[in-house]
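Please see the structure below; I have some questions.
With one protein chain removed, the remaining protein chains of the complex are shown where they sit.
And then chain A:
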Amino acid sequence: MALKIVKGSIDRMFDKNLQDLVRGIRNHKEDEAKYISTCIDEIKQELKQDNIAVKANAVCKLTYLQMLGYDVSWAAFNIVEVMSSSKFTYKRIGYLAASQCFHEGTDVIMLTTNQIRKDLSSPNQYDTGVALTGLSCFVTPDLARDLANDIMTLMSHTKPYIRKKAVLIMYKVFLKYPESLRPAFPRLKEKLEDPDPGVQSAAVNVICELARRNPKNYLSLAPLFFKLMTSSTNNWVLIKIIKLFGALTPLEPRLGKKLIEPLTNLIHSTSAMSLLYECVNTVIAVLISLSSGMPNHSASIQLCVQKLRILIEDSDQNLKYLGLLAMSKILKTHPKSVQSHKDLILQCLDDKDESIRLRALDLLYGMVSKKNLMEIVKKLMLHVDKAEGTTYRDELLTKIIDICSQSNFQYITNFEWYISILVELTRLEGTRHGHLIASQMLDVAIRVKAIRGFAVAQMATLLDNAHLLTGNTQRNGICEVLYAAAWICGEFSEHLEDPMQTLEAMLRPKVATLPGHIQAVYVQNAAKLFATVLRKHDGETESQAAQETSQLLIDRLPLFVQSANLEVQERASCILQLVKYIQKLQQKNVEVAEEVTALFAGELNPVAPKAQKKVPIPEGLDLDAWINEPPSGSESEDEKPKAVFAKEEPKHSRSRHTEVDEKELARRREVRKQEQASNPFYIKASPSSQKVYDAPGVEHIPVVQIDLSVPLKVPGMPMSDQYLKLEEERRQKEKAERKKKEKKKKREKRGKERKADSGPESEEDITPAHQVDIVTEEMPENALPSDDDDKDPNDPHKALDIDLDKPLADSDKLPVRTHRPEVLKSPAEDRDGESVPQETKKKSGKEKKKDKEKDRKRSKEEKKKKKKPKEVEEELLESQPEEAVQSEETKEAAAPPTSTSAEASDLDFWLSSAPVPPAAQEVTAPSSSAAAVDTSSAAAPESEPDEPKDTEPEDTKSSKHKKKKQKKEKEEKEKKKKKRHHHHHQHHGDAGGEDSVQNGTVEEEEPLPPMSNYSLLAENSYIKMMKEDADQVYDIQGNHQDESKVVVSVIFENKSDSFLKAMEFNVLDSLNSKLQRPEGAGAHDSLTVPFQLPPGVSNEARFVFSVQSIVMPQKLKGTLTFIVKSDESSTHEKLDFKLHFTCTSYLITTPCYSDAYAKLLESGDLKGSSLRLEGINMPFHHLLARICFHHHFSVVERIDSCASMYSRSIQGHHVCLLVKTSDQTVSIDAKCDEPSLLGNVLDEIKQTFSKC
């Protein structure tokens, strides 16, 4: 054998390995491609061999070649082969290759499902780890669906190494299979408090990723994260959490208030720049979310700005960059605090680092005001001249335009200046942004009526000097400007001083070299100019000029008629014919000017870009309905007539519109009106303008009239600098004037209009130098302010927008492997049982949070009770918590109305409480109730990890020990509890404390009798205690290897008419089993049950026991003491009980695969025993289900009337059963590595079946 291996590897050693390949490639620099192709041939040969080592080596080389850009997908199947090798070395190679080149389109991926599942459950943690890592790279929706359950199980693996990987990969699973999010979330949440920092960090990571996309669903986790933030020392985790809070605060401003203090502390204390920076960022987010003008937060802003200034001034370019980045966020809400650092930011514009310059530019965008716009733009223009790289220059150009055009040209006081800036920008060589400049020119010329004369003059000059723009190369985009210039000159030709000259310029032969769409505009606008010229010379008989113009057109247009561009050709030939006809008329001395002008009459109005989209669909119009009956027979896709217009409206947006009812419409209209009211450029619709809306014409266009001084006249070619100077002078003058006026105390009306949009500085001082009529864009009459179009419908995260606070429904289950449906009866049952505990887990998670608050409250309550003991208890319970909340809420000025849902009020409560960190809250609890506080605070962390074991078939009862904060809530709860109570009654009635109705029922020919693990513990006339078979079990990982914990759930049901309170639960510890008591409590102290019971109510509490040896069943004696409080009296009562820990209760349902099972049996470590049961007349699957349910086994395999089952104890003992049945006789052969445990388990099984 060994010889063979050696021989094989001697053969192998002359194969190239990875190093040889790399070396070979390096030695064949000249003919690399050829060399690699021979290597690939060799690899193909190697892959054909049977030896897995050879294959693995080949795959390893392929991974390298893949990096070099070679497609290796042809070897996908071989990669799968290597992945399934039993040796870790090869498996790892296979998974690496797969993670590098598999993707959703790889078809062999579907072959891997079982292999991956096998690896995931491998006893070797590194097999599992490697499989998880690989899977994280190529998980597909199918894989995610099939493996979600397996991965979820791994989240509770004993090894933190596996746990953290399993937790991380869940994010990928959620993305691919969003249905898994809800069932898996409770466990993910638990992992936030995992003892291992790596797992914790992974869980934080995943939740942060999830929350970033859909923050509102994760608001309820805020208290938990807050706790982590104040307790964690891992910077990486802290950063993630702080970033998460940054995403949450916009949704919940109260959260922000709570955060400010700890964040400020962190800012002061931390030495890690990364943490400091994220803190500053989140503080900024908080400040943004808080309504501005909170006086007490100005200190925080100052702190942030100061810290950022330090960052920006730092010599480290990275800090400088980030400082600027964060600064731009502050800018949005607190521009004043940033503007004082203008010097610093302008300085950054000169930085050699482009990233920093770009950031600084971004900042400038927000810093401009009416006052400094010209100055800043001037500075930028200087940079434009200096900038060498075209990318940066283009960036500058777009920024200049952005800065100037922002919020509807808000900061521009002088449009002539702006036009001249635009004209100057056209002189930039090689810019890509010609169209941007062009659209700005058009925009300004169309919307600012007063500027048209000036604009037209400028454009005419541009057209005249067109050769300067087109001189260099065609491909530079600047010639786009000519498009705008031509159109403006044509459209507003009445402002032209010499239309004839412009016309001549537009028809130069050189124009034919321009791009087609520009030529088309030239031709069309030439016609407009022609009309203008004709009108100018209207009335002059036998006008020489008019005829010359016609002749000019007739001479030049044929050039365009020959154009290769159809649009140009068509327009040119139309117009040519028209002009020829006009010429004829002219020669006959017919007045034509009127008619020609009529061709271009009317004004074009600017239309908002989204206007079309926002036209609401009239009622009764169904756009999806057929107008005629659809033609019979199938019509193929391509036969459908192609849409002439771009499909602007996706269907869903339409249907969305139709959903909007009248009320909603009215509301939106109202909102829009308000928006418009606050928009200074929107003229408040006078009733008349509304009414004549439909009438054609321009009168209705809302125009803002601003009373202004005389327009400036600048002689000659205007340079923007001149404007700057003039502007300054003008402002000086105005200032002086104003001062005079102020002295006269005649400072009325002026500036009032502008006050609404007064910029950060006192801008009402600056009046625009120009007559500005900004025409707003047209919108349809009842346009819908729909801004939902921003969301990308293809975003995978959209599917993860799932409400996680809703309890799990039956449908929220992860699919389980189902290759043998028969066997599946019992696992299916397990699943049904399982989905419910998850629900309860989730709830109890919440409750735990609540508990702390409650305890705190209770302590207060108790204090009060002492003060006024005569008060009726019942009332106390109901009214006091409410008072407490209210009083706390009233402390907060801005406490919003508490919402009714328990979940929301949970968070509300946390948020509205005084901003003391929870840690402190616990400590400050008064000593009288210290025990109670401790219990819950200690129990919470303990019982949370209790729950991971997933396949526990447990019943639905959860701890419902909620106390109410509000009456309303309480009433709701009461109802729930009654239901629950009722529920209990039912099952005790029909199944004698043994069977109960289960939430999930199994559908089958013969329905299974319902089962419950709750058994009667003790009962007297006051109270009934039901114990759940201590089945929530886990072993503490790492620290106490030999000690295991068992959680016992006890339902307390008040059977009397009195009120039960001060329940104390105590158990006499044995050497082996001990009740877990809070730290500091004595060994015999009792635990306070964390709730009180009104009459007829039941509730559940959990107690943790630590157990050393699990091979024997245990009985523990215990006592419950409580006070019965009725109207007239109160008595002290007690109830003794015996807690029975069966060996079964130490077993955990653990899935096992048949191959692993076979190996286990073969290993010979297990000792056997057997059992015969007579007279069992129940169907075999019921029998199996019972064993599964009551004794925590899982079915490994079932063949006819024979089944193998498996379970594992909390201390890792394997228990295997082979169950056979024939004629009412059941024989069970069992094997276990611990004979006494096995004996006891078998006894218990026997007992179970003897009962039925």
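Note that in this section a residue touches a chain if its C-beta (ideal position, glycine included) is under 8 Å from a C-beta of that chain, and two chains touch if they have at least 3 such contacts; residues count from 1.
Keep this in mind: contacts and distances are computed from a predicted model.
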- Among "FAD-dependent oxidoreductase domain-containing protein 2", "Integrator complex subunit 11", "Adaptor related protein complex 3 subunit sigma 2" or "Small ribosomal subunit protein uS9m", find the name that the UniProt record gives to the complex chain excluded from display. "Adaptor related protein complex 3 subunit sigma 2"
- Full-complex touch with the removed chain, picking from A:I36, A:V82, A:L168 or A:V511, is A:L168
- Given the contact definition stated above, which residue among A:V22, A:A545 or A:I1199 touches the chain not shown here? A:V22
- Filtering A:L96, A:A466 or A:L1017 for touch with the omitted chain leaves A:L96
- Query: In terms of residues, what is the contact footprint of the unshown chain on chain A?
  - Reply: 2, 5-6, 8-10, 12-14, 17-20, 22-23, 26, 53, 60, 63-64, 66-71, 87-89, 92-93, 96, 100-101, 103-104, 126, 129, 132-133, 136-137, 161, 164-165, 168-169, 171-172, 197-198, 201-202, 205-206, 208-209, 212, 234-236, 239-240, 243, 273-274, 277-278, 316-318, 320-322, 352-356, 358
